[in-house]
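Heads up, one of the protein chains got dropped from this complex, but the rest are sitting where they should.
In this document, chain identifiers A and B correspond to the written order of the chains, with residue numbering beginning at 1 in each.
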Amino acid sequence: MTDIWQRLPTRGKILCLVLLAAAIAAPLVADRYLLSVLILVFYFAYLGQAWNLLMGFAGQLSLGHALYLGLGAYTATALWTLFGIGPWIGVFVAIPVAAAAGMVVGWLGWRFAIEGVYFALLTIAFAEFTRIGFDHLQITGASAGMFLSVNSPGSDKWWNLGGGPLLYYYLAFILAAAATLLVARLRRSPLGYRWLAVREDPEAARAAGIDIFRAKMIAMLISAGMTAVGGVFYGFYYRNLFPSQVFDIGRSIEIIMAPIIGGLGTVFGPVVGAVLLTPLGESLTALMQHFGVNTPGAKSIFYGLTLMVIITLQPSGVWPWLARKLGLDNRPRP
Amino acid sequence: MTEHKTESNTGHNTALLAVAGISKRFRGLAAVSHVSFEVRPGEIFAVIGPNGAGKTTLFNMIAGAFAPDEGSITFAGERIEGLRSDQIARRGIGRTFQLVRPFPALTVEDNVIIGALMQTKTVHDAEKIARDILARLDLLDKRAQIASSLTLPDRKRLEVARALATGPRLLLLDEVMAGLRPTETDRIVATLRDLNRDGVTILLIEHVMRAVTALASRILVLHHGAAIAEGDPEHVLRDPAVVESYLGAESL
Partner (left out) sequence: MTAITLNIIVQGILTGLVYGLMALGLSVIFGVMRVVNFAHGEFTVVAMYAAFLLFDMLGVSPLLSLLPIAAAFFFLGYVLQRALVEPFISRAEHEQFILLVGLATVVVNGLLLIFGPDAHPINLPYSFDSYTIGPMFIDKVRVFAALGALAICVALFLFFRYTRTGTAIRACADNLTGAGVVGLNVKQLYAVTFGLGFACIGAAGTLMATIADASPGLAPAYTLLAFVIVIIGGLGSMAGALVGGVLIGISEALAGFYIQPSMKSMFSFALLIIVLVLRPQGLMGRRL
């Protein structure tokens, strides 16, 4: 960990500390609405880190991360509503469930040499398959959804994630910070190097002794497991779950936005992307509502256009460019 | 004559790499047929032949890109034919690619660290190994550059550096001199000779005869997928069949 810290230039260290302090102190000044936006920022930064691990580092495009999000959400929520098992224990069931699903997808895809966009299609197919399955799964309420009681006596406790926005704020913040640290650490680990090699050139990676199937499977395992934790957060934060929402392709696309905008394969990209994008999307919604336009599609159109513009003009994302501008890029330029 | 004697004296047990009767057909076309040879520890062995003679196919079978249809490949006493390329790499065979393929978006140093991580568990140690090798190949001051920004000679050196970083007992070099200027060639030749002196056995495919004669202790000549001559450079390069099929055609 100290190693990562030392690699940062002084300016970066100061900026990191200032931002961390600001994030910790934010609830003192932020109102309820601003807090809810910040919760989303951290939530998307966290999920972005999870997805970026698989796509940005190991180079495997998944457009079905809603699968792991939904499985995580449903597992923990069902354990709590059906058996009274709290989310702090439930999360340790949710992680292996999603990771196992990830293994199935990865194994089917990579064992049979389904690469690139075809792999992406396979991930969508699995997410859709599961969505339809949950639409008919009676025990979790099928398509009518599953609900957590709001403010019923005894539910307002940290141990069952029944608290107010402050609890969720700090929880989301810790998740995002921990994920960023984890990714930074993995990036400089042997595993991280192997992922980069697989991403850059699978055949050359093999020649360097790397078992590329194994490397990809590990990336999938961690990415799916992390996403499941985000799913547990989703389930308890929103307190309702519908297969058509949590497993939706739109959910998967939401997850990939921050890392793509921020910068694929960079440690800070997903964070920067979430910080830039979420407030924009939210204020757009607020603005539309202010003018009395209530259209569910507007935010998605904005996301879609942003994707198109960024991928056309700045395919490596905002962060590499921003880091250079701020002098945080400690790599000597050629 | 003396060369011939030593060859019969070195049995299977002393060969580092023993290729015995391997063949490969692509859609019925024989790319390599019944080729056998042995590479002894510490030597530089060259495979030459005109384009399409099956050199790269032979190489790819040794490196595990695909399995031979028949025959066996033994490395350090262990059968390796049909293993995956990463398994073969881990047994101690490092390779370069004919069309160089360093990891394009990574720095020179990261490229070599990835190779070095095969022989060590920690990034810290891998960095040390990488520095040593980069220094050896004159790439140390370019270590922070992105691989895709290097010139072709530098990319070729990087490719050798990455293969070397895996700590191979046998280094397979697929036309590393092709497309280089004579001074560049001489530089790589010197480096390879240096490496060989430190105990790395080298098997190379090469078109640049200047490099082959300067380096190889023994040569195998392939023609239409079959071995037509094998032995020390002096004899092989004067062999009428070789002159006719290959050298003659090129020098005319």
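In this text, a residue touches a chain if its C-beta (ideal position, glycine included) is under 8 Å from a C-beta of that chain, and two chains touch if they have at least 3 such contacts.
Since the model is a prediction, treat every value here as computed from it, not as a measurement.
Chemist: The complex has one chain that is not drawn here; which of the drawn chains does it touch?
Modeler: When the full complex is considered, the omitted chain touches A.
Chemist: Which one touches the absent chain: A:174, A:301 or A:326?
Modeler: A:301
Chemist: Looking at the full complex, which residue from A:8, A:34, A:61 or A:280 touches the chain that isn't shown here?
Modeler: A:61
Chemist: At which residues does chain A meet the chain that is not included here?
Modeler: Considering the whole complex, chain A reaches the absent chain at 55, 61, 63, 108, 112-114, 116-118, 120-122, 124-126, 128-129, 132-133, 135-136, 249-250, 253, 256, 260, 295-298, 300-301, 303-308, 311-312, 315.
Just so it is clear, only the chains that are shown with their structure count from here on.
Chemist: If you average the Cα atoms of chain A and of chain B to get two centres, how far apart are those centres in Å?
Modeler: 44
Chemist: How about chain B: which of its residues touch chain A in the complex?
Modeler: Where chain B meets chain A, its residues are 63-65, 84-87, 89-90, 94-95, 97, 101-107, 110, 113-115, 117-118, 121-123, 126, 144-146, 149, 162-163, 166.
Chemist: For the complex, which residues does chain A have touching chain B?
Modeler: The contact residues of chain A facing chain B are 188-190, 193-194, 196-197, 200-201, 203-212, 331-332, 334.
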